[in-house]
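Here the complex is missing a single protein chain, while all its other protein chains stay put.
A and B label the chains in the order they appear, each numbered from 1.
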Amino acid sequence: MLAYLVRRLLVMIPMMLIASFLMFVVISFSGDPLAGLKTMQPPPPPEVLHAMAVKLRLDQPLLDRYWMWLSGLFVGDFGPSIHNIDIGAELVKRLGVSLRLLALGIVLAFLMAVAASVIGAVLQFSWADHIISFVAVAMISMPVFWLALQLKRLAISINQELGFRLLYTSGDGAGMTASTPWDRVLLLIGVLALPTIALSMQAFGTWSRYGRVALIDALNSEYVKLARAKGLSETRVVLAHGLRTSLAPMLTVVAAGGAVILGESVVTETVFQWRGMGDLLVTGIQNNDVYVVLGWLLVAGLIIMVFNLIADILYAVLDPRIRYER
Amino acid sequence: MNIRLHGLTTILSALVVFTAPAAVLAQDNLVTGESITTVNPGTPGKGGEVTFTVTRDITNWNVTSALGNNAVVRTVTLPIVPSAFMVQPDFTLKMNTDLLESAELTSTDPQTVVYRIREDAVWSDGVPITGDDFIYFWKTQNRRDCPECLINASDGHDFIETLEQDETGKVVTATFSEPFVGWQGLFMFLYPAHLAEKHGDIAESYNNFLSNEVPAWSGGPYMVESFDPGQLVTLVPNPKWYGEKGPYLDKLKFRIITDSTQQLTALENGEVDVIYPQGATQDMVEQAARLDYLGIDFQMNPSANWYFMGLNSKAGPMSDIALRKAVLTAIDAGDLKAKTADPYLRNWPHMGSVMFLPNQAGYADRRGARGYGTGDVEKAKGILSEAGYKLSGGSLLDPSGKPVSTLRLGFPPGYPAANDMARLITGYIAPLGLKTDLLTGPNATADYLLSGNFDLYLSYFSQQVFPAVKAGQIFLRDAGQNYFGFNDPKIEEIIGKAAAASSIEESAAILSEADELAMDYAALFPIYQLPTALIYKEAILNLRDNPNQLGPAYNTAEWGLAE
C-alpha cells in the first residue's frame, strides 16, 4: 500500500515536469504580457517597455526562461510578475482565502447530501425521494453564476424585509469591522452565506446522488438484513449500520471531487468578489501574467493530487476488495 | 417526475417581474440642470464615512508610472498626492490654491514659469512642501536625469530646461527649452522628495518606494490608514492638512469591486455609497434610475473618452482614400447614435472632430462638413464609381476588377456599445458591396490593433485638456497611437506650431487646421463620447462627476455628509 503510494507520487514528478514545460511553452507563446502597457493612452516610452521586458525575462531564450523558473521554484521564487506581486506569497495568501470558502462549501454540501441520501434511501421512490432527486439534478444542471446572481437579488429582498443588512453581496469580509461579538457573528454569517451556498449546490447535487445509491446498496446488504432480523429499530439500522457503511464510498467521492469544486470556486469567487485563488487566476490570465498562471496551475495540481491520494487511500482502507499489488 | 421547484419558482418570479413596466426611463434622480462644476453643493457636517467603489486592485501606487497609470490609482491617490493644477469637471485647468499662491508665465522667450508655494503647505510629517519636491518630480519625468524611471509619459516635463528654487524653497522657477502651451498640465502630482531621498537614488525611490509601498505619507486632505489588497483602502484625515476646506469625513474608503454590474448590486444592498462604473451601460442607467426609492441620485456626462472607427490606411483595401471616404459617407452616424446612445443618454452630442471634444475651443463639425456619417449610400457609390470601382452582383470590384476582400472589423471586448456599433456599421456599408468579419476577443487590442491586422477598428481615444498634446500622440508619423497610418508632414507641422502657442485659445485656432487635414485623410471617424455615471447616496454633498481623466476624487476635501 505504502509502496504503491510512493510509486504513484514518484511517477507524478516527471509528469509534472513535462506538464509544466508544456504549459510554459503554451503560455509563453499565447500573448504579449506587455500588451496592456502598449495600449495605454499614451503608451510608455520604449525604454520603459524594454525595462519591463527585461524584468519579465522576455529577452532570454525560452529554454533559459523555463530553467530559471524551474530552478527558482526550489528557492521559493515563482518568477517575476508584471504587477510587482511576490507570486509565492500571494499564492499562500490566496490559498488561505479559498480554503476557507472551499472547506465551508464542502462541509455544507456534504451534510446536505447525507440528509438527502437518508431521506432518498429510506423513502425510496416516494414523492420526497423524487423531489429530492429532481432538485439534485437541477442543482447539477444550473450554471453557478446564474444561481449566484439570483441569490444576490434574493439577499437584497431579505435585507430590505429585515430592515438591516444581514447578507453581503460582495467581498470576503476584509476591512469590515464589528464592535460586539454578536455583530461579529452576524457579519461572518452575512459575508459567508451567499458564496457558500452558491459553491455547495452543485456538489450537493452530485454527492447526494452517490449517497442515495450507496445507502440503498448498504441497506440491501446481508449485514443490514441481519441487523434487522435481530430486531433493531429501523432508525438504528439506517443510522448506525446503513449510513456508516455508505459513508465510506461517499467520503471517497467527496475527496475525489476536490478538483471539481476547486474549478467551481473560480466562478464563485469572481461573482462574490473574493480575492482567493480563483480571482488570482482570472486576473493572471487577463493580464497575460505568465508566471502567475504557471504558479497557480502548479499549486492547483498539487492540491488535486493530494485530494486524489486521499481518495485512493480512503478507497483502499474502506473497501477490503481492493488490493494494491504489483 | 415533474419539472418542479426551482424551475417553477424561477419562472414565477420571472413572470412577476415581467409585468412591471420595462425600460421606462423616468430618471427623476438624474441630477442635471446645474453647472457641472457646482452640481450637488452644500456645507457638510463633520464626521461620517463614505465608501467609494473602484474597479480594480492596486498593485502600484505611483500614478505617474507606467504600471500605476490608471483610473483607480488616480482616484485613490488624488486625496493624498498634491497637484499644482487640477482638471475641473468643465475640462479647464485650475490652479490648486491650497498648495500654490501663484503660478505665472513671466516670460515667453525663453518661456519661464514661476511657482510660489504657500508657506503653510506641508507633508503629513510636518516637512514643508518645497521646490525640492518639484525638482524631484521633474527629474523622474524628464527622461534625462533618470532614464531608468519607469514613467508612463513625460507629458512635457522634458521641455523644462532648468528648474530652480530660491533659498526659502517656496519660489520655484522653470525655464523651458522651447515654448510649450501645456505648461499648466505639469506637476499634476508631487511626491515627497525628503522621503524618497531615504530610499535610494531617484530610480530606486521612484520605481520601488513610491510604486510598491503603500504611501504612509500625504500632502492632501486624507492619508492611508490601511490597505487590504484586492478589497479595501481606508483613508483618514491628514492631521497636517493645510487646505482651506475639509476634510469632513472620519473615513473615506475605497472598496474594490472588479465587476461593474456587481458594484450596482452592492450599492443597492447598502454595502457601498458611491459607484463610478467604467463604461455605463443602458442596463446600469435604467437600474440606477430605479434606485430613487433608496435615496440614490446619479449624474451622467459625456466623458473625455470618445468612440472612433479607425481605418487602416497603411495596408489592405483601406489604403485607397476613395474607398475610405465612401465607407465614411455610407455610415449613418445619426442612426448609430439613435440606436446605441439615445435610448439612455439624454441630449447626447455628436462628435465631429478628431482633435477636439465638442466643448473644447476649436471644435467644429468637420465630419458632417465632408459628408461623412450621413448614410448617403448614393453619394458613397458615386465616390466609388468615380474612382473606378464597380458594384457587381452585390460585391464590390476594385479598379483592377478584383473583388474587394472581406473587411476585418475589430473591436475590444468589454464594450457592449462597440459590439452594437460593429453590427450596425456592417449594415451601413453592406449596400456598397462590402462585407465584414467582426473580430474581438480578450486579446483583440494586441492581436488586431497593435499588429495592424485589421481594416477597420472600433475603440476609443482619451482626450486631454490640451488638444495639441493629444494630437501629437495620434497623428505624428512616429506617434505611439498612430495605428491608422497618418502620414502627412503638413499635419505634423501644424501640430508642432499649436504645441508651441502661448495660449490654449491660440493653440486651438492653429490646431483646427490640422483637424481639417486629418479629416481629409479619412482614416479616423469620430462617433460620440462615452458616458460617465456617478451613482451615489444623495446625502453625500459636493460629490460631483469630473468626466475627464481625474474622475470625481478631484475634490475629496469638500466631500461630506449632510447634517
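Observations, loosely collected:
Convention: a residue touches a chain if its C-beta (ideal position, glycine included) is under 8 Å from a C-beta of that chain, and two chains touch if they have at least 3 such contacts.
Rule of thumb we're sticking to: contacts and distances are computed from a predicted model.
The listed choices are "NADH-quinone oxidoreductase subunit D", "Oligopeptide transport system permease protein OppC", "3-isopropylmalate dehydratase small subunit" or "VacJ family lipoprotein"; the UniProt protein name belonging to the chain that is not shown reads "Oligopeptide transport system permease protein OppC".
Set against the missing chain, the residues B:Gly42, B:Gly270, B:Pro349 or B:Pro442 yield one that touches it, B:Pro442. Screening A:Met15, A:Leu63 or A:Ile158 against the full complex identifies A:Met15 as the residue touching the chain left out.
Residue in contact with the omitted chain (choice from A:Gln41, A:Thr169, A:Thr196 or A:Thr252): A:Thr252. Residues 1, 3, 6-7, 10-11, 14, 17-19, 22-23, 260-261, 264, 281-284, 286-287, 290, 339-340, 343-344, 413-414, 416, 419-420, 422-423, 437-444, 447 of chain B touch the missing chain (whole complex, contact as defined above). Looking at chain A, the residues touching the absent chain are 4, 11-12, 15-16, 18-19, 26-27, 30-31, 124-125, 137-138, 140-146, 149-150, 153, 202, 206, 209-210, 213-214, 252-253, 255-260, 262-264, 266-267, 270, 281-282, 285-286, 293, 296-297, 300-301, 304-305, 308, 311-312, 314-316, 321-326.
Assume only the chains that are shown with their structure count from here on.
Our note on geometry: chain A versus chain B, Cα centroid distance of 39 Å, whole angstroms. Against chain A, the residues of chain B that register as touching in their complex are 1-7, 10, 57, 59-60, 66-67, 69, 143, 147-148, 150-154, 211-212, 226, 228-232, 234, 253, 255-259, 262, 265-266, 268-271, 442-443, 445-446, 449-450, 461-462, 473, 480-481. Across the complex, chain B is touched by residues 31-32, 35, 37-45, 47-48, 51-52, 82-85, 130-131, 133-135, 138-139, 142, 150, 152, 155-156, 159, 165, 167-172, 174-175, 270-271, 273, 275, 279, 283, 285-286 of chain A.
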